[in-house]
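Missing here is one protein chain; the remaining ones are kept as they sit in the complex.
Right, chain A next:
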Amino acid sequence: GQSHTFFLLLICVVSPVKGEAVSQHGHSSNITGIPIISFKWHHVETPYLVAFWVLVSFLGKLVIEANHHVTSVIPESALLICFGFILGGMIWAADKVQTFRLTPTVFFFYLLPQVILDAGYHMPNKLFFTNLGGILVHAVIGTCWNAASLGLSLWGCQMGGAMGDLDIGLLQYLLFGSLMAAVDPVAVIAVFEQVHVNDVLFIMVFGESLLNDGVTVVLFNVFDAFVSLGGPKIDAAEIIKGIVSFFVVAFGGSLVGLVFGLLISLLTRCTKNIQIIEPGFIFVLGYLSYLTAEMLSLSAILSIVFCGMCCQKYINANMDENSVQTVRYAMKAFANGSETIIFVFLGISAIDKVIWVWNTGFILLTLLFVLVYRFIGVFFLTWILNRYRLVPLEFVDQVIMSYGGLRGAVAYGLAVMLDENKIKEKNLMVCTTLIVVYFTVILQGITMKPLVMWLKVKRAAVTEVSLLEKLTNKMFNHTLVAIEDISGQIGHNYMRSKWKYFEENWMSWILMKPSARKKQDQVFDVFHQLNLKDAMEYVTEGERRGSLEFVRNENSIIDFKKKSESESFDINNANMSNDHGAMSTTSRDPIPSVSLEMHEQIMKAVREAEAINAHHLLDQHLYKSRKQHRHRFSRSHFDINRDEKEVQEIFQRTMRNRLKSFTSAKMGVKPPKTIVKHTQKEQQQKPMKILSRSFLGSEGDSASGYDQSYMRATYRAGAGIENPAFMPDLDPMDLLQIPPWLGESELDSSMVALSHRAQVDLPRTPSNLRRLAPLRISTRSTDSFTLENIPDTQSATPITDNIYAWF
């Protein structure tokens, strides 16, 4: 319904727009009056059309994705091609000629790079390099075999007369073979994406589709040159040059990519101050690596793939979490968008009478040979490979590998680039290429999933990696190196450990920020992530219950030695809540390990804070409004104390000391004996209220629990800064659980604000957690990032006067 009206609208827009294009000339020379508005189509023609087609493609995708039943059976790429058919039909009906096609320039320069960069950036490096041997064999030898066999067979068939009267020589057949031979990465991603086969199978096909560009480029250029030179001029020297050019193109392209990858990594090391546009570097430099390789007539795809693969680790480590997310999402958006546009235009390009040259023999035989030779090639090569593989590829996997040899837009782009002067039957070749592409993407795409299910191919594991798996994996890495060493051979693991050593000590040192280098331990990383996840769950759990209660574990005073600051604050800030009941069990229970860590974080942070300038410390721990005053306080007077009476006295003393230090800026003043006078209840209440307000903000009175006795206090040993008064024991002090100097703002707003924030903005990443934090035990003056969400309800002024008045 809606789509119909949309398409009609489309036609209405496109046709008159084309007509208008002509009438704009000479407009400026004969104006009779001042035009209020004028229609300046040619002014905006190119960018408008570009944007328009992007919009149309995306809208097409929107329509297609609306119904999941359809997309689970027919892959999205096939549907997009059909959408392209419809659009092409409409344009052709309007214009009688195909005005829009997928031109090679647009495709190779503006649409393909993003897809490949995305592929390289998200490539599982370890898996790739483990299977590199197999991938290379298939990419190089397999593609050459495909090209040669197809070209020769077709030529043979022509000689045999199966194709009627065609003017194609052997060299042209070989050229055609070379452009048809390559498995296309875009098509592979599009089809395999929804099938989820096991990792090894996927990486074999996908890796092959990426690396075979090296071969394709060489073969295409070589045969193109041969066709130009003509048959007689080809001698041994030319052939040798062809072989040499393969190595140059492939390795040169990879080298260019590597250089750019290293460049990106180095850059991200210094971009701390421009975090906003940090992500831009990756895109720009990736694109430049593509263009540079293209300029040097090396393999551009190889270049951008290796660029992405090389830099992924370092930029993920160096860049800010937000930037990493930005890169990830933006890359996916660009890649996906490009794919959409590519497939739509593949469809549109078909509706073009010029290329409708039909030769049954040629087309059908091409289809047949492409499929058959793919199967033969894959099975033969895998049979050889399996004798050298640790884990041989199963038969079913090989079937899928063969069936997954999809051709796509790259082949089409190359076909369109053929010179029609040299190759008379160019249109036939283009037509055939398109038909083969449609066959593979649509038909093979649709049947891929049922085939995978029917053959019971091993699927990808979807479960989360547990700690034990990661641990065992790592342990075995070491074990295997040891065994290889013992049995006296240089094996895979030996090389891998050597590389790892080199990488950790040299490359990381140069390319990674020092702070990032510290965080590289894998097992710890998993643990850290799991803890964060736990923490987030607890916070939301606590929120659901309506309060953030906490129970302090008095026994845990453990010293973290080297945890990096930001990490500790992340975790610390993420979770200040615990289940009451859970604390009763000891070490086997998961919660204590998390709470223990939280607790340790606090302790560590607190102790760290002690170590730093008191002035700085105060800035962090008192409220914003207090910044105007110079504050000092003494740390040396807090003791562990459980006795109520003594606690009261200590409270008085410390209060006095603190307030004294506000005025006199002296530290360690001995409390005068007059303090005894103040032990009456009402006098206690007042300073408490005042001070509580001063430290906790203006809503002091309204917050519950303030009137109750602060007197009962349990200390944590070593918690120097803690004021016993503000460390109430249990339940009645729900809202006062956090010692105020550890809280950035008043309890009310901080505690309650947390819940609002948690409900509204559920934390997903560590960076989000920072924003959540009511507690920030930072010794850096980074007030802003925690206070940004906290409503500033602190009205300070009359209170400080009260304090002074008290004296």
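By definition in this document, contacts are C-beta pairs under 8 Å (C-beta built on N, C-alpha and C of every residue); 3 or more make two chains touch, one makes a residue touch a chain; residues count from 1.
The rule is simple: contacts and distances are computed from a predicted model.
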{"item": "Complex member absent from the view - protein name from UniProt, among \"N-acetyltransferase domain-containing protein\", \"Translation initiation factor eIF2B subunit epsilon\", \"Calcineurin-like EF-hand protein 1\" or \"T-complex protein 1 subunit delta\"", "value": "\"Calcineurin-like EF-hand protein 1\""}
{"item": "Residue, one of A:366, A:493 or A:654, that touches the chain absent here", "value": "A:493"}
{"item": "Which of A:399, A:480 or A:507 contacts the chain that the document leaves out", "value": "A:480"}
{"item": "Residue ranges of chain A at the interface with the undisplayed chain", "value": "130, 388, 390-392, 461, 463-469, 471-476, 478-480, 482-489, 491-493, 518, 520-521, 523-524, 527, 530-531, 558-563, 587-590, 592-594, 596-597, 600"}
